[in-house]
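Mind having a look at this structure? Questions to follow.
Missing here: one protein chain of the complex. Every other protein chain is in place.
By letter and in written order, the chains are A and B; residue numbering begins at 1 in each of them.
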Amino acid sequence: MSKIVLKNVYKHFDKKVTAVSDFNLSVEDGEFIVLVGPSGCGKSTVLRMIAGLEEISSGEFYIDGKLMNDIPPKNRDIAMVFQNYALYPHMTVFDNMAFGLKIRKFKKDEIKKRVEEAAELLGLEELLHRKPKALSGGQRQRVALGRSIVRDAKLFLMDEPLSNLDAKLRFQMRAEIAKLHQRLKTTSIYVTHDQTEAMTMASRIIIMKDGVIQQIGAPKDVYDNPENTFVGGFIGSPSMNFFDGRIVDGQFVVEDVRINVPEEKMEYLREQGFVGKELTMGIRPEHIHLLRGGEEAGQTNSILSKIIVSELTGAHTLLYSMLGTQEMIAEVESRTNVSPGEDVYLTFDMNCVHFFDKEAGIRIRPEKSEVLVG
Amino acid sequence: MRKKLNYKRMEGLQGYVFILPWIVGFIAFTAGPLIFSFAASFTNYNITSQMDFVGFDNYENLFTADNLFWTSLYNTLYYVLFSIPLTTAGAIFLSALLNQDVPGIRFFRTIYYLPAVLSGVGVYLLWMQLLDPGTGLVNTALGWFGIPGPNWLFDPDWTKPALIFMKLWSVGGGMLLYLASMQGVSKSLYEAAKIDGASSWQQFRFITIPMITPVIFFDIVTSLIGGFQIFQEAYVMSNGEGGPVNSMLFYNLYMWKKAFESFDMGYAMAMSWILFIIVFIITIINLKLAPRWVHYEGEER
Partner (left out) sequence: MEEVEVAAKKRDEERVASAHAYFDNIHTKRKLLSLVNFILLAAGSLLILSPIWWMISTSLKSMAEVMTYPPTFYPREWNWDNYIKTWKAAPFDTYAINTITITMLVVIGSVLVNSFIAYGFAKVPFKGRGILFAIVLSTMMIPGFVTLIPQYVLFSKLQWINTYFPLVVPAFFGSAFFIFLLRQFYMTIPNELIEAAKIEGASHFRIWWTIGLPLTKPALATVAIFSFNGAWNDFLGPLLYLNDESLYTLQLGLQVFKGEMNTQWNYLMAGSLLVLLPVIILFFFFQKYFIQGINLQSGGK
């Protein structure tokens, strides 16, 4: 059982730079939390504060109700996997995995038992006598995981553990870590800049930017209902399209293009007084469809676009074009043959769009929100 | 708010434990002695009986009444002025030769480096024999070319050149320093230069040299500090006298005689401070001039 709480945590460097501000999080036992964000967003700093490698400037951090701020790393009962694995180059795989146990004065046969168990779990039995130098990247990664597993720690921390691997191995290890978590159920906090990793592994994602939490939620939640334009743009690949415009006569007007807005969306936009104001509309590329043939071309909400680039990714084709002066990407079926320079009709699935307050970048919710009207 | 003794502060304390030996050593063997020596340079201290304040007398006597002080300063400057440009240029030249793809290059590097690790009385004895006017190798070899060799260590005009000659034998030490940095220069720079039409010499002049200027700078600064402290070879080769005709009486040798032969400790310490100031000023000048010619790669460090 381990429950983690961070309350109003701040990190300042040299009293000038604020790397993390007002970080609040409570993690339930067995959760797999992924901290994601662009580099420099403070996600690693949060992890290092949890590990005790960085001091918490202000705020509180609890593990199972015990205040941890002033507890040195070794007494926090945590295990950590580093980006470059941090394997001790002069020790064998066995000694690397046994090191923490030796320091904690475990009995020899207990150490052996635990290391062998972990080795079996990770398929490292044959490599126990080797030194890290003689291992491949994926094997090193496994040793680093094994070193953490043997400790049977309360909390499992991972700092970009896959970013030194090539694409194929990364994919494989991602699944392996997920499997491992399902089996061991250790509360884990995982840091990455890769939104795919976050989406596929997390039970909850925390998206950070400039030291501030942007949104916390389950992967699906975060994908379907981004709190703001940053989250919308960061999660999902290719990125969400954003168009600046305003509501006029029940239509969203982007430069000289007019798009009908469904009545239910109009309702709350009207209620909250956004009609006529500067707005940003966000739509994911898979919600832009290609219209086939002349009979469909005439229908409402069809937009004539000149395709600039057409990219086949395998299952889909990405069509790059412009909406007025703003870039637009549509993700359509891969079998549609559209060549660059061709004029096609595209249509938006307006039930799936989000409207954001242009200035604040915050999503306008259906229910009336006090804060937004303010 | 009172600061708690948290683990970060505990870690800081551990840091001081780690460097404690150095702190103690610094106070006992460097800072303490420096302060004592500075204070004592204004006294007539003789280690046993007297330590009276004499104001600037020591310094005044050095500059106005002590011919040997000037002689020793001249000898030292002579040595520094000739040995440093020669060894620096020699080392760069040698490292350029040894930076080529020639069969047996590792063997050559070893040979050229060997003399640099040899030092002490054995080497000085060897050179006394090599430079012996009658039975030595140097004059014998000069004789093959019909050059009458000088009397080296017995001729006051030739003692310092003899020491510089000996110094050049161990030029391999500096060579390795330069070689290491030459090998760090990216191959692509030379390839780009070749495409731009640079000749081998131009590549050396406009790529190699600028890229190794940080090491040249480092070498010059440290050899200047070292050069001013020449002592052992002069002591051994002149039997601690500095002869003939005081031609090997270098600054430190003179200071040694004042301190440990006539026990004019106060006087000797005043001398040591003058040397310290000279070395300090030269180093500062070097540091000030450095930005004009030393090329630093990016902001990596």
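Here, contacts are C-beta pairs under 8 Å (C-beta built on N, C-alpha and C of every residue); 3 or more make two chains touch, one makes a residue touch a chain.
Not measured: the values here are computed from a predicted model.
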Identify the residue among B:N6, B:N44 or B:T283 that touches the chain left out of the display. B:T283
Contact with the hidden chain, among B:Q50, B:T110 or B:Q202, goes to B:T110
Quick one: say which of A:V5, A:I71 or A:A86 touches the chain that got left out. A:A86
Residues of subunit A touching the missing chain are 51-53, 72-76, 78-80, 82-84, 86, 88-90, 99-100, 103-104, 147, 151
If you put the missing chain back, which residues of subunit B would it touch? 11-19, 21-26, 28-30, 32-34, 36-37, 40, 47, 94, 97-98, 100-104, 108, 110-115, 117-123, 125-127, 129-130, 132, 134-137, 140, 143, 169, 172-173, 176-178, 180-181, 200, 214-215, 217-218, 222, 225, 228-229, 231-232, 235-236, 239, 252, 255-256, 259-260, 265, 268-269, 272-273, 275-276, 279-280, 283
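The criterion applied here is as follows: only the chains that are shown with their structure count from here on.
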When centres are defined as mean Cα positions, the distance from subunit A to subunit B in whole Å is 59
Parts of subunit A lying in touch with subunit B, wherever the complex brings them together: 52, 55, 69-72
Inside the complex, what are the residues of subunit B that reach subunit A? 4, 6-8, 10-11
